[in-house]
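Note that one protein chain of the assembly has been removed; the remaining protein chains are unaltered in position.
Each chain carries a letter (A and B) given by its place in the written order, and its residues are counted from 1.
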Amino acid sequence: MSAPLIEVRDVGRVFNVRSGLLGQPKRVLAVDGVSLRLMPGEVLGVVGESGCGKSTLAKIILGLLEPSSGEVLIDGRRLSGMDRRERAQLIQPVFQDPFSSLNPRRRVRDIVSLPLVAQGSAGWTEIRSRVDGMLERVGLDPSMGERLPAQLSGGQRQRVAIARALVTRPRIVVCDEPTSALDVSVQAQILNLLAELRREFGLSYLFISHNLAVVEHVASEVAVMYLGRIVERNDSESLFRDPRHPYTKALLASVLTPEPGLGIPETGLGETMPDPANVPPGCRFHPRCPRAIERCAVEAPATQIGARGLVECHLTVPA
Amino acid sequence: MRGLRAWGLWLGAFIVGFTLLIAVFAPLVATQDPFAQDLSKRLVPPSWMEGGRPEHFLGTDGLGRDYFARLVYGARISMLIGIATVVTSGLIGIAFGVVGGFFGGRIDDVILFLITARLSIPLILVALAVVALVGSSLTVVVATLGLLLWDRFAVVARVATMQVRTLDYVAAAWSAGCSQPYIVMREILPNILSPLAVVATLEMALAILLEAALSFLGLGVPPPLPSWGLMIAEAKDYMFFNPWVIMVPGISLFVLVFGINLLGDGLRDLLRTGRVA
Partner (left out) sequence: MSALLEVEGLDISFGALSAVRGASIEVRRGETHCLVGESGCGKSVTALAVMGLLPKNGLRQARRLAFDGKDILGLDEKGLSRLRGDRMAMIFQEPMTSLNPAYTVGSQMAEVLVRHRGASKRAALDRAAELLARVRITSPGMRLGQYPHQLSGGLRQRVMIAMALMCDPELLIADEPTTALDVTVQAQILRLLADLQKDLGLAILLITHDLGVVARTAHRVSVMYAGEVVESSPVDRLFNRPMHPYTRGLLSCVPVPGKVRRDQPLGSIPGMVPHVTQGFEGCAFRLRCSLARADCAGPIERRSPEAGRDYLCQIAPEEMRIS
């Protein structure tokens, strides 16, 4: 069995947020004991709603944030303390907002060449040709290299961001909501591009999104996060066909598919909103769970690992 | 509405540019020596007034020195003070602000403390103390102002850095493997220059006014240098009978500072409407 490309071991991250000038600092548990693995060639989708910690987790895996507890291994090596160039050669990001992910003062060519420049190993001509090649590969004319980001559309900027991420041929790409800010028709173009590039360059993706239909299309494995923990994980087909955790079921049920005549789904979730600063005792989902029993309010469910999947719930077993 | 704002920018730019030009080309513009005294020709009125002489366009001062030449060379001093102070205070303030904004935490606390400390220092008293210790000269004025006027730069640079630091392109540069100095210089600094340019123009106006005030009090540029503030000080004895002696440098100072402020306002509006990031 091959070694995992990303191994996250019981990672946690705490933020101390001061509410107001005189308020008490609140402890926000953005990520709480998350473990996962990304195997080579896999696309691991991470889904969840606001406050679930998926963006924080992405930043930790990219090395942008230090975990408060636990550790992250990239390609078997510890991430904290890794030389920045070594890390850059392994893992690269594509962010959500095409407007803020490109330096507005730099030309497209300079933006895409940044990882190569940081590695410091290639000469100017080689960098130039690799950048041009990459721009073409993502569907942009190399002459676009002279433009500033403000002169490009949202879809074109996202292509530039992808070109930048792939120019050094990393092994892992962390996509944090890469198409959520794009129009539907452009979203499809970008997702198709990401799929092609993955096959061509042998990449593995960590794909974070709140859009379940997109994740179902893109991911081979899916992890569902809620208030900082992974509450269910399974291969994509099994998760969408047979969700186990009540939150996963509610999440899937809420998705409005473009199919007329089916009306609006009843989620059965109640009114309370998840607040990472006030994590409920016991099972963190119990205040909203339609099936909660007394035990759920008192005792946090253990992680049950099954043949393929994982689930944290008193009332169900993994697939 | 846009037309109204645009004229401010152009007028301000014109005033500042014009002053800079005559300051640079002072020896060519002023036909006379600003230091040459001629006590037989004291307080000659400007050439268009009664009693004026054609060779002294703006008349002479209390020591018979050509006023036009003194004005032109005074412009040199004002621009020199303005630019040198802004460069010095800008470098110090931007460095402090960027370091504090970028690193946050304890380092930021130290920077904030320094800024607060600086704001508590009364400028005039410090100038007084410095002059008492070291004596007054052009260099002393530039150094004093430059080492004291950096606070606005620091505050603006700090806030702008904090805003830019959270943007995705900085995260992307970090992920790309860039070093921290590189990120600060190539990703953050170019994107905080816009508000800092506006601060620079305002600080320049402030520096020029402060120098004039210090020179007026005898704490700034020493005579016989033709600082406009000094010229105003020297003119106050003749104010009522020879009003032009005080009006010439007074109006010039007003126009220059007004022009700098117009330029700063115009820049601020231009940058606000013109750019998104």
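Everything that follows uses one rule, which is that a residue touches a chain if its C-beta (ideal position, glycine included) is under 8 Å from a C-beta of that chain, and two chains touch if they have at least 3 such contacts.
Keep in mind the model is a prediction, meaning the values are calculated, not measured.
Participant: The complex has one chain that is not drawn here; which of the drawn chains does it touch?
Facilitator: Output: missing chain touches A.
Participant: Taking the full complex into account, find the residue in A:14, A:188 or A:279 that is in contact with the omitted chain.
Facilitator: In the complete complex, the chain left out is touched by residue A:188.
Participant: Give the residue, chosen from A:250, A:283, A:296 or A:310, that touches the chain omitted from the document.
Facilitator: Counting the whole complex, the residue in contact with the absent chain is A:250.
Participant: Determine which one of A:107, A:147, A:210 or A:291 touches the chain that has been left out.
Facilitator: A:210
Participant: Which of A:49, A:86, A:110 or A:132 touches the chain that is not shown?
Facilitator: In the complete complex, the chain left out is touched by residue A:49.
Participant: Residues on chain A that touch the omitted chain in the whole complex?
Facilitator: Answer for chain A: residues 49-50, 153-155, 183-189, 191-192, 195-196, 210, 212-214, 216-218, 220, 236, 240, 250-267, 269, 271, 273 touch the chain left out.
Just so we're on the same page, only the chains that are shown with their structure count from here on.
Participant: Taking the mean of the C-alpha atoms as each chain's centre, how many Å separate chain A from chain B?
Facilitator: Chain centres of chain A and chain B, defined by C-alpha means, are spaced 50 Å apart.
Participant: For chain A, which residues count as touching chain B in their complex?
Facilitator: Against chain B, chain A makes touches at 59, 62-64, 84-85, 87-89, 91-93, 95-97, 99-106, 111, 114-115, 117-119, 150, 161, 164.
Participant: Taking the complex as given, what residues does chain B use to touch chain A?
Facilitator: 167-169, 171-179, 182, 186-187, 190-191, 275-277
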